[in-house]
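One structure is given here, and the rest of the page talks about it.
Shown here: the complex without one of its protein chains, the others still in place.
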Amino acid sequence: MSPLPPANNPPAEAVKDLMLRHDAFSQLLGLKVEEVGAGYCRLRFVVRPDMLNGFGALHGGALFAAADTAFALACNSHGRQSVGLTATVDYLEAGQLGDVLTVEAREESLRHKIGVYQVRAVNQNGVLLALFKGTAYRTSNELL
Amino acid sequence: MSPLPPANNPPAEAVKDLMLRHDAFSQLLGLKVEEVGAGYCRLRFVVRPDMLNGFGALHGGALFAAADTAFALACNSHGRQSVGLTATVDYLEAGQLGDVLTVEAREESLRHKIGVYQVRAVNQNGVLLALFKGTAYRTSNELL
Amino acid sequence: MSPLPPANNPPAEAVKDLMLRHDAFSQLLGLKVEEVGAGYCRLRFVVRPDMLNGFGALHGGALFAAADTAFALACNSHGRQSVGLTATVDYLEAGQLGDVLTVEAREESLRHKIGVYQVRAVNQNGVLLALFKGTAYRTSNELL
Partner (left out) sequence: MSPLPPANNPPAEAVKDLMLRHDAFSQLLGLKVEEVGAGYCRLRFVVRPDMLNGFGALHGGALFAAADTAFALACNSHGRQSVGLTATVDYLEAGQLGDVLTVEAREESLRHKIGVYQVRAVNQNGVLLALFKGTAYRTSNELL
């Protein structure tokens, strides 16, 4: 895992604008993308009442969706259209109403056709709520 | 995998009512739970414009969330409060605007403290869009 | 999941011979491949004393390795060289010394560059010991 977030770069910024303009589900969730760099993405969101599950905690699907968006931005950041093949999530602690979650995706591996990413979701106290790992297939379509 | 969905049973129905009453995120997604039985759940939803990602296809997080709700209902159906530990999803085909998706969770294994479930999501033409597998921890809290 | 194992076919048989001739690790484990068809493989092995872990049960790595071989044969059976990208295993029951395990891989999805397979390992009493799911990347190399 790269020790530091890579610096922003023009392709990553343009990819971010292109992808977020139409990403209705990320808008529905109120995701705020703070930074996209080469192989990197960090976003933030607040746990709202309409994101809770039947036990009153953050629905795992809402947390997964935020991680999936960070994964998508990180793997598309190189400018080649990339699609998720498979992802896994570990739920470590429950998110609560009002929590402010930071979700950060980092590239573990980038090959010609395949990229692998890890995403960590932490709350405002630095507690790790979930680990996400995603594998993407990199098509030959250029995004820009 | 059990060859047939188990028959509905009173605990499963009561658990369904209890859990869905407060499940705000599943309501936000418009999930319609059609059947809950012992270790089983089937639900349906329509892909709406606000569920699309930046490429105009169903956001992986929305599909995952529907599968996660089916998983939660199936693993809680026995009446013991259960929480997801980890889940994995494989994206096989993209969901499209207007698709009517059926999401069906079945129990693979039930032990004292752990249950394992597989969930399949198919569209209105019977095309398999995603496979989901979830592992749940069964607490000693009785739900009813 | 296909309800029945597909019939054997000449490419699958030739791929089986080609791959097993040099598969030293599968030989070390004593894996007996019983059938390979299009997107399908079934093999068998006996749990030997040198496959046990520190608690006297079948080592998870030995069971995984048998499933991985079944996965490799199933995904290469179409004649295109395929490599594993990622796999997940769920341990449901412990294997014991002397158990005769049957390991069966079936294709869930086959696209141009990606295949997804599920593998089930059962003992001589039909008890499911493990579920395995693997995702393969299909290169353009023809094996035969």
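Per-chain residue numbering starts at 1, and chain names A, B and C are given in the order in which the chains are listed.
Throughout what follows, contacts are C-beta pairs under 8 Å (C-beta built on N, C-alpha and C of every residue); 3 or more make two chains touch, one makes a residue touch a chain.
What you are looking at is a predicted structure, and each value in this text was computed from that prediction instead of being measured.
Annotation: of C:38, C:85 or C:101, C:85 touches the absent chain (contact as defined above).
Among the residues C:72, C:101, C:116 or C:129, only C:72 touches the chain that is left out of the figure. From the options B:26, B:53 or B:88, the residue with contact to the chain not on display is B:88. Where chain B meets the missing chain, the touching residues are 85-86, 88, 113-114, 135, 137. In the full complex, chain C touches the omitted chain through residues 18-29, 49-56, 59-62, 64-69, 72, 81, 83-91, 94. Interface with the hidden chain, as seen from chain A, comprises residues 88, 90, 92, 108-109, 111, 116, 128, 131, 133, 135.
Methods note: only the chains that are shown with their structure count from here on.
With angles rounded to a multiple of 5, the C-alpha fit of chain B against chain C returns 180 degrees of rotation.
Between chain A and chain B the centroid-to-centroid distance comes to 22 Å (mean Cα coordinates, whole Å).
Between chain B and chain C the centroid-to-centroid distance comes to 28 Å (mean Cα coordinates, whole Å).
Counting only residues that touch two or more partner chains, chain B has 88, 90.
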